[in-house]
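Structure first, then comments.
Partial complex: the chains shown occupy the same locations as in the complete assembly.
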Amino acid sequence: MESTFVSLCPLNSAAATEPEPLCIFGTGDLGRSLGQRLLQSGYRVVYGSRKPHSCGPLPPGTQAMSHSAAAQSAALVFICIHREHYNFLETLAPQLQGKVLVDVSNNLKKNLYPEANAEYLQRLVPGAHVVKAFNTLSAWTLQNGPSDANRQVYLCGNSAEAKQAVAETATKLGFTVLDRGSLCAARELEDFPLQLFPEWRLPLRIAVGLTAFFYFYLLIRIVIYTYVQKGDDISFRIMVSLANKVFPIVSLIMLSLCYLPGVIAAFLQLYRGTKYRRFPDWLDRWMLCRKQLGLLALAFAFLHVLYTLIIPQRYYVRNRIKHPVVLFIKIKENKTSAFDSALAWRSDSFLSTGILGFGLYVLLGITSLPSVSNALSWREFSFVQSKLGYLTLFFCTLHTYLYGWNKFLKPTSYPWYTLPGYLLCLIVPTVVLVLKFLLLLPCMDRSLTRIRQGWDRTNKVDDGEKSLLA
Amino acid sequence: MESTFVSLCPLNSAAATEPEPLCIFGTGDLGRSLGQRLLQSGYRVVYGSRKPHSCGPLPPGTQAMSHSAAAQSAALVFICIHREHYNFLETLAPQLQGKVLVDVSNNLKKNLYPEANAEYLQRLVPGAHVVKAFNTLSAWTLQNGPSDANRQVYLCGNSAEAKQAVAETATKLGFTVLDRGSLCAARELEDFPLQLFPEWRLPLRIAVGLTAFFYFYLLIRIVIYTYVQKGDDISFRIMVSLANKVFPIVSLIMLSLCYLPGVIAAFLQLYRGTKYRRFPDWLDRWMLCRKQLGLLALAFAFLHVLYTLIIPQRYYVRNRIKHPVVLFIKIKENKTSAFDSALAWRSDSFLSTGILGFGLYVLLGITSLPSVSNALSWREFSFVQSKLGYLTLFFCTLHTYLYGWNKFLKPTSYPWYTLPGYLLCLIVPTVVLVLKFLLLLPCMDRSLTRIRQGWDRTNKVDDGEKSLLA
């Protein structure tokens, strides 16, 4: 919904009545798609081509001419050519003098060339005003106009007037324009269409790895063990029971992995006695993907909730209900039918902590939506993400402890001497919570705060300027 | 949170100390609301009226004078008059020479006039700088200041300076300004307040139609049939059981309707051998409402999930549990109490596919939030919406197949020779998935890719420019 340029279209809006001609260099797909779209928006379009008479089918109503002729006929030239073919433009420098060149090109992969295509173009034709634009749009969009994720046109360039002209055209095509500043931003714009969730790769790998590991681990512990020992086949458990053991485990571990780097960083700063030395790279990278880790953890928690809630619907469970011996997935030891108040307490707190934890989880997820987090001041954001985040971690860990309770005492919990899954997944969160607790101790907290306010063990700063951060 | 203009308020911020006077033409509701608001923000306000002495109650502290006198007293004039009464402004042209005229008017319905009100105004007073602004706000907002959905003021005009002046005023009133470019955008701004979910109409009609049809269909099949044949009244099923059969059916059909047009389009392109011919209108319209279809499908899926999860809470079900003969909504055939492992497999996979499908469903919904989809490159967006979308469709279809399983074999499934609902709702998704599968076959895929890259069966394009899209 944002449009961000200052329009300079002349007061006598002749532009609206009699369309100025636009020129497109290159009759490839992009050129034709763009031309078609421009025609539909009421522009006159002229193509510049190497061989104007055999350049394939062009949108009806447009004509093709030599590059130089086409350039002369319009003030705005779209360069829909591969960067490899740019060099010939150098010879057109005189005709392109003072023209606005719109570079729409993308590369097949990142860092293919030392400089951005647009900067290269500017170097070739110094007299022209190069504007990088439209390259973040799909050809489908260029042909058919804006759609959901394709409403925004990013542009950058060194000449304000040139950008305004391009922006004007873009809005006429129905797009929303976002000015990204000078041509130095061109590389960023050219890399944008190439990215496919770069910051999600690492967290996804971690998630997949953990899931696979625990799946096989529990498969062996539960299904295979039962088959080998008792000889009865409970492989159907793979679908729900196992999934519902793996998902919460992965979710809890990943949630704690969001908060581990922060704790490590704090101890590192305490140890170094300063905050002015950079962290090791692995820690930096880790910190940068905390948001993604958290969101994946939320996804797993969400699945865990659904898997838990459909338990009563399972044939397996319904079938059990009808029999004298009631055995349930969660609390296996309870076979006596006498009412045990302590058990009721435990079962209910187990469920409550889980629900409250999940509720906070969802809240964290909502605040990490771009539009929500942008509306928050960083004080509010850090309050939610750190204070509420640790509360979430605490609830979920408690939830797991209540689940385990005294299971770890019974030898039956250690088939083939393997630890139960919930014990394994409790390690990291417990460590994080303990470390965080240590950091909250007055002595630790005080010196950490001082360090974060710029204090340096080696030499103190004059007070007048120190507490500026407070 | 965005404000998008370059402020030009003078360096000596006299503006802040001694308010410049603003003029409002028209003492109607809008005029008074606006005036009140301006006063509260510390402006001096002067009204221009046809009959200054009998123009109804004005906000205290303002005075009314003749239009010409008022015009002279201020550099900025808000036109709070109906378009029908604009004509008299022509006579004021000399006094309005060089003034900034803010057109806040809206029309009662779209396309009432050949040109936008603001453009009409500009034509009447060519010497003035017309700016379209504030018309997207409710009068309530104009009177009481920004509220949630009313934070943004869209403006457009041909003079940058004029727009900056208006923008400055708007920010002083606490609004966020979005520049929509030249006056040509006025029509768009004037149509904005009139729209009431235009792009939702068709999908909503489809949803309502499908729901109504299946409701009655199942009502006859289940409730009425039982009543006629066995004579017992199970009308209470309408509330939950029936709803929980209808919602998933509608959801699945609508989800597949999101992906059907894409498949049709692909086959159309293959058949035509080019992508440069426009699709038939019905297909275009269909494609444009895919997002809304999907979101409605998600809503129905959401209800289906809730309806399913509360099944154990139903008196009807709880009552059954206490009786020897346990019959359940989902798996009626299972009356034997011997444990059937195959049945367990089926029931669990049925539930799992449902959960995973719903999880992906929700993911698709989240990525279609404006702020999220804007943060995605079109490559990421299309990956999510198409790849994950088809996966979702696949899971949900599988979920339904597992639900049906071998029901269709039993004659009892065909009361009055009618097909079960789940069979009817499987038709469309199956077709879509099969067609999609065909498109993924190497031969099809290859030629489709070539067409999408601009290849044309009639005549090939030179390679140099072709693969620009890849």
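Every chain is named by a letter (A and B) in the order it is written, and numbering of its residues begins at 1.
Heads up, the rule we're going with is that a residue touches a chain if its C-beta (ideal position, glycine included) is under 8 Å from a C-beta of that chain, and two chains touch if they have at least 3 such contacts.
Computed from a predicted structure; not experimentally measured.
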Legend entry - Overall copies of the shared sequence [whole complex; 2 in view]: 3
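By definition in this document, only the chains that are shown with their structure count from here on.
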Inset, instruction - On C-alpha atoms only, rotate chain A onto chain B and read off the angle in steps of 5 degrees. - result: 120
Inset, instruction - Go ahead and note the Å separation of the Cα centroids belonging to chain A and chain B. - result: 23
Legend entry - chain B-facing residues of chain A, complex: 1-11, 13, 15-16, 26-33, 36, 55-57, 59, 80-82, 85, 105, 108, 136-139, 141, 143, 147-152, 167-168, 171-172, 192-197, 233, 235-237, 239-240, 243, 299, 302-303, 306-307, 309-310, 312-316, 318-319, 321-323, 369-372, 374-375
Legend entry - chain A-touching residues of chain B, taken from the complex the two chains share: 1-2, 4-6, 119, 122, 129, 152, 156-160, 163-164, 178-185, 274-276, 288, 291, 305, 308-309, 311-312, 321, 326, 328, 330-331, 334, 337, 339-341, 343-349, 351-352, 354-356, 358-359, 362-363, 368-383, 452-454, 456, 458-462, 464-466, 468-470
